[in-house]
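Notes follow once the structure below has been shown.
Note that one protein chain of the assembly has been removed; the remaining protein chains are unaltered in position.
Labels for the chains are A and B, by order of writing; each one numbers its residues from 1.
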Amino acid sequence: MSRTALGFILLIIAGVVAPWLNIYPTFLMKGWCFALFACAFNLLLGYTGLLSFGHAAFFGAASYITGHALKVWGLPPEIGLLAGTVFAGVLGYLFGSLAIRRAGIYFAMITLALAQMLYFVWLQMKFTGGEDGLQGVPRGMMFGVIDLTNNVNLYYVVFAIFLFGFFMIYRTIHSPFGQVLKSIRENEPRSISLGYDVAKYKLLAFVISATLSGLAGATKTVVFQLASLTDAHWHMSGEVVLMTLLGGMGTVFGPVVGAFVIVTLQNELADKVGSWVQVIMGFIFVICVLAFRRGIVGELMALFRNLYQRPVGLSARQADVKDTKA
Amino acid sequence: MKHKLMFALVSAALMSLPAGVALAQQKKADAKPAAVKLSDGMVKIGILTDLSGTYSDLAGSGSVLAAKMAIEDFQAQEKDRAFKIELVTADHQNKGDVASNRAREWFERDQVDMIGDLVTTSTALAVMPVAKQMNRITIVSGAASTPITGKNCTDLNVHYVYDTYALAVGTGKAVVKQGGDTWFFLTADYAFGHALEKDTTEVVIANGGKVLGSVRHPFPGTDFSSFLLKAQASGAKVIGLANAGADTQNAIKQAAEFGITPKQSLAGLLMFISDIHSLGLKATQGMYLTEGFYWDFNDETRAWSKRFFEKHKRMPTMVQAGVYSSTLHYLKAVKAAGTDEAKAVMKKMKETPVNDFFAKNAKIRDDGRLVHDFYLLQVKKPQESKSPWDYYHVRQVIKAEDAVMPGAKTECPLLKM
Partner (left out) sequence: MFELLGITPQALYGQLLVGLINGSFYAILSLGLAVIFGMLNIINFSHGAQYMMGAFIAWIGLTQVGQWIGDPGFSVSYWTALLLSPLLVGAFGIVIERTMLRHLYKLDHLYGLLLTFGIALIIEGLFRDWYGISGQQYEIPEALQGAINLGFMFLPKYRAWVIVASLVVCFATWYVIERTKLGAYLRAGTENPKLTQAFGINVPLMITLTYGFGVALAAFAGVLAAPIFTVGPKMGADLIIVVFAVVVIGGMGSILGSIVTGLALGLIEGLTKVFYSEASAVVIFVIMVIVLLVRPAGLFGRER
């Protein structure tokens, strides 16, 4: 049995058992939504080397579309989720085709600016409820049989959605397509010279990432029964960068860990230190960048590697866990 | 192989750890359906407010203090200590989602019985349906929009202090009567601003005034100069500021800068004494505004406000006074009902009129609106102000039945029955 498969099994066990460990289910569901969001983001940052500072755009857009589909059109949740996700994908195509015209820092600034533009659009559109947001989105019956108003049902649906997205990302990374992405990250000119249409690969990665971020946003709407500007604000984009960075970018499980740590911090600290949360997040950011660039999972793996003195010559599979591009 | 296993284990542990620590109380909440009598012999009150944002001055820690004072006063009155009361507070950062999540947690996990303050419309509207779903009470003191007791009303909510209708009736009518019969609106471009503009427009027209136009500014706005120039170009006698907090303050400041204010007058449609305090009398003198409470109104208000001032170093806003009054009213209703079950308590709250320094003989209507008097106020000139916080002339007491939207006009289905 491969080690990643083992990781998967443990992840599944943790996910299935968690709600029976006296853990507040809404908190867990929030964690899974953000874990999916961070994983989708990681596909772009960790595996393609593109830092998007506007991923909240997709998260927020899907959130609004799903909310509207469920609340106003009265669609069943599975269709609502799909609508939001597809919309995020289309948006990803539009933003992506613009943003990949530039690289590096410019790419980051363009995605940020585009997301901010969309933020203003949501603010002014009637159906989003502006500052008030879309409140009281009904959860409904999934596929007509699963009653999502029951927290336990909802939890397992959310967890299943996470696993689906997570597996999609995993498959993408480990497909030939994913290998090309990594080669672009490592050395773009060489990939071009090898005959790859780099722009097309980047765009596709962008669209996949946007779509799955959308899925995360759509799911979040069903859980919390609301969509709001917070989901589309650039602070959200910054948060997902932090989750990925803290957990370990370019690692499969890192963003999941990062997401849960950040969500926990926010939950626990909010009561104790109030508005200092932002300062603490800032410090985590700075520390991660200065001293901790591999993130939690990346550092742990490096630690184990050192402990067991594995030869570092390596199969492709080992290589992909190691490279955190520090 | 081995290290990968360990790594996976650690990852899994990391993921479940926070959750495990977090919520041991969950089971308790699950095991217990809506309480029939005092849950654990304790009443838990949550103050959900803006502790760090734009509205922290007008609600924020002052609201928390007000709730604390209400609880202390109640316990002092009930010397035999009828029941234990606990206060929890949280910062909702003016975000509906944060508020709704916090409320969900408080209800499901911590057995909170009532949530108060709820400054800003978005947070109030987010929390109300959650409370309704879980059979708990909300008392809105901080938010303004009329839908709270209109199409979004619930039978377990009270809208205690003020709303856009009352503000429009007060300020709008007064300004038109003073001769300000042509209006131009500077509106914050979101639901609350739109509601305020709409309510005021109706009042202006009903009183024989005319609305020449309006301009919507982004929220939050920093530079209002271009919008003010538009208002200037309209030639309207009155520029209505359908915004709040920092936006209103900025607009007032910049209107003075561009030489607009002496010629055209401004009407701040939602202003608090805290806004006047930070802008200063020089910039605000002569403005009309409507509030549901003014600390310097009579001996009773002064007595309470002095107590508040000693602890907070600021005079109370109407929101903070409302939090005190409503919390006390709630606690008395719990005692009278002999339970903290929401429906029974709400029934008592609606049966008993509110009678304190905040409101006289005011009753809570079925849509949740507390029907009480409002005050039309005018900001004093700097030389008229004799002491700190001495800011207003009370120009008129607007009778409750005029200030509050008539039941027939609201969209709340609870009133139609």
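Convention: a contact is a pair of C-beta atoms (placed from the backbone, for glycine too) under 8 Å apart; a residue touches a chain by one contact, two chains touch by 3 or more.
Computed from a predicted structure; not experimentally measured.
Student: Using the document's definition of touch, tell me which of A:A14, A:I110 or A:I184 contacts the absent chain.
Tutor: Considering the complete complex, A:I110 is the one touching the chain left out.
Student: Of the residues A:W73, A:W276 or A:Y308, which one touches the chain left out of the display?
Tutor: A:W276
Student: For the chain left out of this view, which of B:G53, B:G142 or B:G240 touches it?
Tutor: Touching the chain that is not displayed is residue B:G53.
Student: Applying the definition given at the start, please give the residues of chain B touching the unseen chain.
Tutor: Within chain B, the residues touching the omitted chain are 52-57, 189, 215-218, 220, 222-223, 225-227, 229-230, 232-233, 245-246, 249-250, 253-254, 257-260, 278-280.
Student: Applying the definition given at the start, please give the residues of chain A touching the unseen chain.
Tutor: Counting only chain A, the missing chain is touched by 51, 53, 98, 101-102, 104-106, 108-110, 112-114, 116-117, 120-121, 123-124, 234, 238, 241, 245, 275-279, 281-286, 288-290, 293, 325-326.
Here is the rule we go by: only the chains that are shown with their structure count from here on.
Student: Over in the complex, which chain B residues touch chain A? Could you list them?
Tutor: 1-12, 14-16, 18-20, 22-24, 26-27, 51-52, 90-91, 95-98, 100-102, 104-105, 108-109, 120-122, 125-126, 129, 145, 152, 189-192, 218-219
Student: Contact residues on chain A for chain B in the complex?
Tutor: 3-4, 6-7, 10-11, 13-14, 17-18, 21-24, 26-28, 30-31, 120, 123-124, 129-133, 135-136, 224-226, 228-231, 253, 256-257, 260-261, 263-264, 267-268, 270-271, 274-275, 296-297, 300-301, 304-305, 307-308, 310
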